[in-house]
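See below for the structure under consideration.
The complex is shown incomplete by one protein chain, all other protein chains being positioned as in the whole.
In this document, chain identifiers A and B correspond to the written order of the chains, with residue numbering beginning at 1 in each.
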Amino acid sequence: MTEEIIIAGFGGQGVLSMGKILAYSGVMENKEVSWMPSYGPEMRGGTANVTVIISDERISSPIISSYDTAIILNQQSMDKFEKSVKPGGILIYDPNGITRHPERKDINIYTIEATDEASKMGLTKVFNMIILGGFLKLKPIVHAEYIRKGLEKSLPKRHHNMIPENEKAIDRGKEIIEARQLLN
Amino acid sequence: MANITKEEIRKPENLVYKKTDLLTDKALSYCPGCGHGTTHRIIMEVLEEMDIQDKTIGIAPVGCSVLAYDFMNIDMQQAAHGRAPALATAIKRLMPEKFVFTYQGDGDLAAIGTAETIHACNRGENIVIIFINNGIYGMTGGQMAPTTLPGMKSSTSPYGRDTHLMGNPLKMTELVAQLPGTIYVTRQSVHTPSNVRKTKKAIRKAFENQKLNKGVSFVEVVSNCNSGWKMTPVQSNKWMEENMFPFYPLGDIKVNTD
Partner (left out) sequence: MKGNEAFAEAAIRAGADGYFGYPITPQSEVMEYLMAEKPHERTGMVVLQAESEVAAINMVYGGAACGKRVLTSSSSPGISLKQEGISYIAGAELPCLILNVVRGGPGLGTIQPSQSDYFQSTKGGGHGDYRMIVLAPSSVQEMADFAGLGFELAFKYRNPVMVLSDGAIGQMMEKVELEEQRPRFTEEEIIKNTPWATTGKTKNRERNIITSLNLDSAKQEQHNIDLQKKYKLIQEKETRFELINCEDAEYLIVAYGTSARLSQKAVDLLRNQGIKAGLLRPITLFPFPTEAISKLADRVKGILTVEMSAGQMVEDVKLAVGCRVKVEHFGRMGGIIPSPTEVVEAMHKKIIGG
């Protein structure tokens, strides 16, 4: 099993930390992982993206140009990465703020209204965990117990009281992800 | 005393002066009349009197005193031009129980090494900086230094330093005295026996200060460069008194060792 994922959105949406939690969870489950971020000025408000690879085998290149799954959280990233999903792969996006929806016919497309849901839950900070939950529903590549360990590992100790809320958000994400277009 | 023989002179009871063992027997490479030799000697005498030669690491600069380690019989490092305070910083931090000093000229300390000097002083590194200021680049053949006086001639200011064109002399010692990391800042000279005594006292105080662990002790020695100034040693000392001392007045600038 090898899963190659890109997560892309605005800096501040928790793109990098979502990738980090996924990567740490993979490590906890004793899988091979790589977490390759875009870095630099993007970290300060522009677009941010991270490539996460989780595999049972040694990972050759941490830098890739096509992905099994793209998680897309803003329009710029949609424009940039829609074309990079492998045929038959998955594209997950939050329609909030998306003006041009994905058009490809050879991939599976899902939406997740995480922005709305996070504000409904009164927990805007766990927006990214709702998204992660949606992804894990479709691709349960890491078991729930290791997600918890990943959260413990990647969140600073002073934020460990937030773990139950993060887990709640992940569960909620699993419930609200919707198929928009599926291949037969 | 007219017929005293060499053998008699060498008798221990007739000994009136002995060169410290911390100076090697190598003949000094400095020009006759230069203040470097005297300053070398008094630093080494201070180390010997304090009995810290086995715990002292010196740093030689780039300039006339680049070969200071040929004459000082202690462990020494030779630094890139201007970087001696950076070396000293690391040495002292890695071996806080040692005594560490830099020996630098005006080009080294006040031009190319300005940043290293100011930051080591500002951080309050627990080191001694000995600064020989003769207002000229001696080793490279008498070019203008950051401390060259207004109107003073050098090979790169052959008509005298025009401050409008060439900028002003830098009073580095007054500058570092402003910084919180310096605890003792003084300016001395070695051109007369009484000045030598005062300078030796200042250098002793500077090394004693290292035991306080409170910051930089900075000793400027205003010196002559008879070759660079194109004078005899006697003329150069007179010129120094008349021209250098009014601009670089001798005495303690900061004593904050309590």
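In the analysis below, a residue touches a chain if its C-beta (ideal position, glycine included) is under 8 Å from a C-beta of that chain, and two chains touch if they have at least 3 such contacts.
Keep in mind that what you see is a predicted model, and the values were worked out from it rather than measured.
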Hidden-chain contact residue, picked from the options B:Cys31, B:Met50 or B:Ala80: B:Ala80
Option touching the unshown chain, where B:Ala90, B:Val234 or B:Val255 are the choices: B:Ala90
Listed residues B:His119, B:Lys214 or B:Lys238, member touching the removed chain: B:His119
Touch criterion as defined above, residue of A:Ile6, A:Ala23, A:Ala48 or A:Ile170 at the omitted chain: A:Ala23
Absent-chain interface as seen on chain A, which is shown: 20, 23, 27, 32-37, 39-41, 59-66
Absent-chain interface as seen on chain B, which is shown: 53-57, 59-60, 66-67, 69, 73-80, 83, 86-91, 93-95, 98, 115-116, 118-119
